[in-house]
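One protein chain is absent from this view; the other protein chains keep their places.
And then chain A:
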Amino acid sequence: MRFLSRLAKDLKKYRVYYMLALPAIIYYFIFSYKPMYGAIIAFKDFKPMKGIWGSPWVGLEHFQTLFHSAFFWDILLNTLKISLYSILFGFPAPIILALLLNEVRHTFVKRTVQSLTYIPHFISLVVICGLIKAFSGSDGLINDLIAWFGGERVSMLLWPEYFRTLYVSSGIWQEVGWGSIIYIAALAAIDVEQYEAARIDGAGRFKQLLHITLPGIKTTIIIMLILRLGHVMGVGYEKIILLYNPNTYSTADVISTYVYRKGVLEFNYSFSAAVGIFNSVIDFTILILANRLAKRWNETSLW
């Protein structure tokens, strides 16, 4: 009771502030927490007519259907593969670019390369995918180049074996310049005296890179990696939905796109919600693990 009366007093004393916070509270309640509650339809046989509460419970049935279905391993593996390839090639790319730029002494070259490479970051996803389609089509520029070198023309977006390459390489093309900005900032913060000292000790440029530059940006790299690992499962489904088609489902379909198709297009609400929950649980676990590992290795972490 003492607590309640204190609370009542507090609410009265700060009523204007509480009122200013109220719209945000209502907003998050309706658009974030209500759907979280709605996620229990994954454990129900949801019928829109009966509503969330009125639909009958079915326990883990939808999860069992998922784990026993033939394509489950396909979409799980696709998700992991696309994500791991993007990390494997996409994550180091901006670091390498930043390091190479760091070795350039002409300020003009450096500036120009930097500002040119970050342009694609500004283009919307739909336009990027339009570019990919135009350039990778059988009469597109990429095929013109392949044909010029004596290769076969191939409509890449129609063949599953090219999907990951297109997805990952276009991602690097779009983000490498922009991604390098943060590392360039980190590089600029390294003390110049350290390099001078190393030179006096006879360290060549490679040695300087190894012993001064890389350790200098280690923290930034680790934080960026944790952030990236946090959405391993949620790989850019918005981009995949724009690029894939039934021909390429075998390599392009990931868990989130599957959720979208089954749920929104085929109305299997409960089943789709179950797949979605599976997805976010794994994502959350990976984020926590990555953070813990980083803490142990390097005493750097997000929280």
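The rule is short, and it goes like this: contacts are C-beta pairs under 8 Å (C-beta built on N, C-alpha and C of every residue); 3 or more make two chains touch, one makes a residue touch a chain; residues count from 1.
The working rule: contacts and distances are computed from a predicted model.
With the options "Carbohydrate ABC transporter permease", "aminomethyltransferase", "NADH-quinone oxidoreductase subunit F" or "Hydrogenase formation protein HypD" in hand, the undepicted chain maps to the protein name "Carbohydrate ABC transporter permease" (source: UniProt). The chain omitted from view is touched by exactly one of A:L60, A:L88, A:V126 or A:A197, namely A:V126. Contact with the chain not shown here comes from a single listed residue; of A:S86, A:T213 or A:S256, that residue is A:S256.
Although one chain is not displayed, chain A still touches it through residues 6-7, 10-11, 14, 16-21, 23-25, 27-28, 30-39, 41, 48, 52, 97, 100-101, 103-106, 109, 112-113, 115-117, 119-120, 122-127, 129-131, 133-135, 139, 141, 144-145, 147-148, 173, 176-177, 181-182, 199, 204-205, 238, 241-243, 256, 259-260, 263-264, 269, 272-273, 276-277, 279-280, 284, 287.
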